[in-house]
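Right, subunit A next:
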Amino acid sequence: MAKRIDVNALNVYYSKFLAVEDISINIEPKSVTAFIGPSGCGKSTFLRTLNRMHEVIPGGRVEGEVLLDGDDLYGPGVDPVTVRSQIGMVFQRPNPFPTMSIKDNVLAGVKLNGKKISRSDADSLVEKSLRGANLWNEVKDRLEKPGSGLSGGQQQRLCIARTIAVKPDVILMDEPCSALDPISTLAIEDLINELKSDYTVVIVTHNMQQAARVSDKTAFFNIAGTGKPGKLIEYNDTAAIFSNPEQKATEDYVSGRFG
Partner candidate 1 sequence: SDNPTAAAGSESASSSAASGVTGTLTGIGASSQNSAMEAWITGFKAENADANVQYSPDGSGAGREAFLAGGAQFAGSDAYLKPEEAEKAKEVCGPEGAFNIPAYVSPIAIAFNLEGVEEINMDAATIAKVFKKEITKWNDEAIASQNPDVELPDTAITVVHRNDESGTTENFVEYLKAAAGDVWNYDVSGDWPSDIQSENAKGTSGVVSTTTSTDGAITYADFSAVGKLSTVNVKVGEEYTKISAEAAAKALETATPVKDAAENDLALDLERDTTEAGTYPIVLVSYHIFCSSYKDQATVDLVKAFGNYVISDAGQKTAQDSAGNAPISAAISEKAAKSIDGITVAK
Partner candidate 2 sequence: MTTNALKSKSSTSGQAGDKIFSGTALAAGVLILVTLFAVAIFLLIQALPTFVADPADISGGEGFFAYIWPIVIGTVIAAAIALLIATPVGIGVALFISHFAPRKVAGPLGYVIDLLAAIPSVIYGAWGYMVLAPALVPIFEWLAANLGFIPIFAGPASQTGKTMFTAGIVLAVMVLPIITSLSREIFLQTPKLHEEAALALGATRWEMITTAVIPFARPGIISAVMLGLGRALGETMAVALVLSTGNLIPSLIKSGNQTIAAEIALNFPEAFGLRLAELIAAGLVLFLITLIVNMIARGIIARHKEFSGAN
């Protein structure tokens, strides 16, 4: 199911403001790619262009190409809905649907597809997805309760479960663990490792250890200063980025006290 992503000379704008400039990158199928870089350098912005979520923001637009197995996401006649159901996304802030129960949250994406799903299939999908997100034990007794009653970390795991349940080709994750404790983070990282045997995973993270642990390739983004566009500085195998970066900026960043 996994698909490759090729980005060619992509510029990303917020109305007139060029937030990300001239990115070209090839993301292999069945791999985990990590985006790292300082805050504000446009990691989230770029990630959102990969499933056309960027255009949801008023004024958000792109120039250039993003190819999913050779098909341009931004080609004429392409429906963003099709794109997004093939490329799932987990956000920085947990956002379970407040009006739905935990169970319905997990099934939200599946139900949209209009496919009839039997009760037992639904139940097993819910369990599988929640287990995958390492949340099953905590919520199995209150599947009918609203998702908003959970703690932040629990909510984020619920959102991950929701995305997994749709079984997309590509999963984009924007700092999915920034609200999680180590145990949950561990579970998610394990999950990412499992997922990559079937899917293409792209993850934004601030935790360089995490990038080093989970990703096959790492892209380092940087920004020259406020108001300047973010750029892709270096993209390489994770090992190379962390041990032997080509660029001075990358080295400075990864060899900070963090690592």
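Regarding selection, all candidates are chains of the complex that A comes from, given by their letters.
Everything that follows uses one rule, which is that a residue touches a chain if its C-beta (ideal position, glycine included) is under 8 Å from a C-beta of that chain, and two chains touch if they have at least 3 such contacts; residues count from 1.
Computed from a predicted structure; not experimentally measured.
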Candidate number, among 1 or 2, whose chain touches subunit A in this complex: 2
Subunit A residues within the candidate 2 interface of the complex: 51, 53, 56, 58, 80-82, 84-86, 88-89, 91, 93, 95-101, 108-109, 112-113, 145-146, 148-149, 159, 162-163, 166, 168
